[in-house]
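Have a look at the structure below before the remarks.
One protein chain omitted, others in place.
Labels run A and B following the written order; every chain starts at residue 1.
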Amino acid sequence: MKAFESKKRHNEIKEQLIKVCLITAASISILTTFGVLFSIIFEAIEFFQMRSFWYFISGTEWSPGVADSKFGALPIFSGTFIITLIAMAVALPIGLGSAIFMSEYASPKLRSKLKPLLEILAGIPTVVYGFFAAITVAPFIVNFFSMLGIQASFNSALASGIVMGIMIIPVISSLSDDVIRAVPDSQRKASLALGMTMSETIKHIVLPSALPGIISATILGISKALGETMIVVMAAGLRPNLSWNILEDMTTVTVRIVDALVGDHEFDSPDTLSAFALGLVLFIVTLILNVISVALIRKFKEKYKINTL
Amino acid sequence: MKNINNTNNNKNLSDNPFYDPSLTQRHKSARRFKIFTITCIAFALSFLVFFLGDMITKGLPAFQQSYMQIDVTYNDQTIASTRKAIDKKYRRIVSRAWLRNIPKMVQESPELMATTQSTWVLVNHQVDQYMKDHYYKIKNKELKIIEDMKAQGKIQLQFNSIFFTQGDSKIPENSGLKSSIIGSILTLLVTMVVAFPMGVMTAVYLEEFADDNRWTQFIEVNINNLAAIPSILFGLLGLAVFINLFGMPRSSPLVGGLTLALMTLPIIIVSSRAALRSVPDSIRQAGYGLGLTKVQVVQDHVIPLAFPGIMTGSIIGLAQAMGETAPLIIIGMIAFIPDSPGSIFEAATVMPAQIFTWAGMPERAYVERTAAGIMVLLSILISLNALAIILRKKFEVKW
Partner (left out) sequence: MTNNPDNSSNSTINGLTSQESPATKITVRKLNLYYGDNHALHNIDMDLYKNKITALIGPSGCGKSTFLRCLNRMNELINGVKVDGDVIIDGKNIYDKDVDEVSVRKRVGMVFQQPNPFPKSIYDNVSYAPLKHGIVKKGQICDELVEKSLLQAGLWDEVKDKLTQPGTSLSGGQQQRLCIARTIAVEPDVILMDEPTSALDPLSTEKIETLMLDLKEKYAIITVTHNMQQAGRVADYTAFFHMGDLIEYADTETIFINPGKKKTEDYITGRYG
């Protein structure tokens, strides 16, 4: 009897132990997020103790590594912004168009083939896109525009923007396809029964209903573009350039982070720490975008009472 | 009312009560819209085809390398000064890397000593590029020799085994993927050893044990956010925490693997949860009916059934980690690593980082190597994904 009791106790302890292990594992994911946040904040604070925060977000000159180094990130933000804009100008129409074709026009069989094919685009490592942008797209753009008598840089924002856009197509198309298909069929039927054509039904009924989901996908795409590193490191420039000319070379937040941390720099110098200040901005912006995107998708799900997205 | 019998077959437009000229325009616009969507998907897919074609045409030449058949003399003098092993006129044609290797060759096969052998020797990258009809820079004197040799069939393209048996090198014709492949394997080993158990445990906790309280919701939101953090920021974490705080060795597979593990975690968690959720409750109820405890039910009945799904997700996570470059650059895994790392503490590079390094090299011969490296990397990634799909198909829900 006693042996049985002790065995039972033993079992209980074991159960508790396992549960504690599980909780610990689950908590590590949280630790990681905060690890990322704090490790970045910590170094960023150190940077802002050496340099002015206001100049960082509003200054127009970024010149690390020299005696009179300046850290005004505005041209870096503008380059990031413009390349992201180009990427979305490519990814949004093509991604959305593909999603509409797959969900509204293609037979289920064709769709089940097309979707994984498109998702291959998402599985290609970004370093590969970077190589493609640098070696194929950039020279093409230079040649193309020189034919028109316009000079373009080999590190043009256009080249990296386009390739980045292609990379983001599946982000937009996959999620949009899911939300478009989640729009109840009764709405399509209602519109068609009123004598609307298929395209009118899609444009005026289906897409507006799916809009929160589509916006959510777009935001996710933007967030991906902002954080994309390899394509811009390999195909965009290093020069902070406050310009709207997409044929010029531009630099981005991620490029400058890499540039600041690669090579033998002293870790505690503002040159190196500036990477963490840029990283902090990137972290905050992408986090906010993600929160918005998740909130929108949740709203969409609640509206149509679906829980499979 | 019209008479049914004679209007029935009437095809005259004016008699067609459903004729509506305003519809023509709308149908046209409907057709245009459909064509637009088809164009979109056609563009995306043709890009894929063009891109793969581009990589293959650029990369295929790297799987062959030019060799030249000449006399090589092995003796003490040539071992001391290897460039004397060959005729003077070939000095600007033969690869430095090959000559450098002569002492080792003699050491491996001593019977070579004091002989002169007609041997296929590796030529340098300029000659190789010439042989492949690429851009080259060769002096006229050498060019003539090469053309002669080519006419005699004494210089030709052979399978490039160096590409798989050598590590990185500053001499293009001597560079290969080996050290980066080994670096990738070591790094991913660390990644999986850390991420797999942690991810599965988190999933099991959230799916089977957690009550729906604030803490659980917080964890869920967090996992979601973790998945959305740009990969480069994980590099910052690795640098600030693993290297600077914990003092782990820079450029090592250990740091790289840990960094990638944190990135892979959300993928494994999400897919494992889906797999656990697809195990029907009846299985759990049956377990409880037998008087088993919750831990026993989960451990012995639920996890085994969910395992194929968990594996599928983990393989996809692994494939993603394998292609990741940005965070590894930050923690220094793009160092020049000619020799394969022996342990997870030594400096190493990984395949995508090797591709990145080669892409930045000025010599033309590295372009084909970069593209060939990409072909190898993509083949591995495709195989991994195919494996995941096969697993999923094979163990597709049986209940």
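Assume a residue touches a chain if its C-beta (ideal position, glycine included) is under 8 Å from a C-beta of that chain, and two chains touch if they have at least 3 such contacts.
Predicted model only: the values in this text are computed from it and were never measured.
A.B. asks: Which one, A:T126, A:S173 or A:S209, makes contact with the chain that was left out?
C.D. replies: Checking each option in A:T126, A:S173 or A:S209, the one touching the absent chain turns out to be A:S209.
A.B. asks: Which is it among A:S156, A:S191, A:T272 or A:N290 that touches the chain not included here?
C.D. replies: Checking each option in A:S156, A:S191, A:T272 or A:N290, the one touching the absent chain turns out to be A:S191.
A.B. asks: Tell me where the left-out chain touches subunit A, residue by residue.
C.D. replies: On the subunit A side, contact with the omitted chain comes from 107, 184, 186-187, 189-197, 200, 204-205, 208-209, 303.
A.B. asks: Write the list of subunit B residues that the hidden chain touches.
C.D. replies: 1-4, 7-8, 10-11, 13, 15-20, 22-23, 26-27
Quick note on the criterion: only the chains that are shown with their structure count from here on.
A.B. asks: Where the centres are mean C-alpha positions, what is the separation of subunit A from subunit B, in Å?
C.D. replies: Roughly 20 Å separates the two chain centres.
A.B. asks: Which stretch or stretches of subunit A touch subunit B in the complex?
C.D. replies: 11, 14-15, 18-19, 21-23, 25-30, 32-33, 35-36, 39-40, 42-43, 93-98, 100-102, 104-105, 114, 117-118, 120-121, 123-128, 130-132, 134-136, 166, 169, 173, 197-200, 202-203, 220, 223-224, 226-230, 233-234, 254, 257-258, 261-262, 267, 275-276, 279, 282-283, 286-287, 289-291, 293-294
A.B. asks: Can you name the residues of subunit B that touch subunit A in the complex?
C.D. replies: 26-27, 29-30, 32-34, 36-41, 43-45, 47-48, 51, 54-55, 58, 197-198, 201-202, 204-206, 209-210, 218-219, 221-226, 228-237, 239-241, 244-245, 262, 265-266, 269, 293-295, 319-320, 322-326, 329-330, 332, 334, 352-353, 355-356, 359-360, 367, 370-371, 374, 377-378, 381, 385
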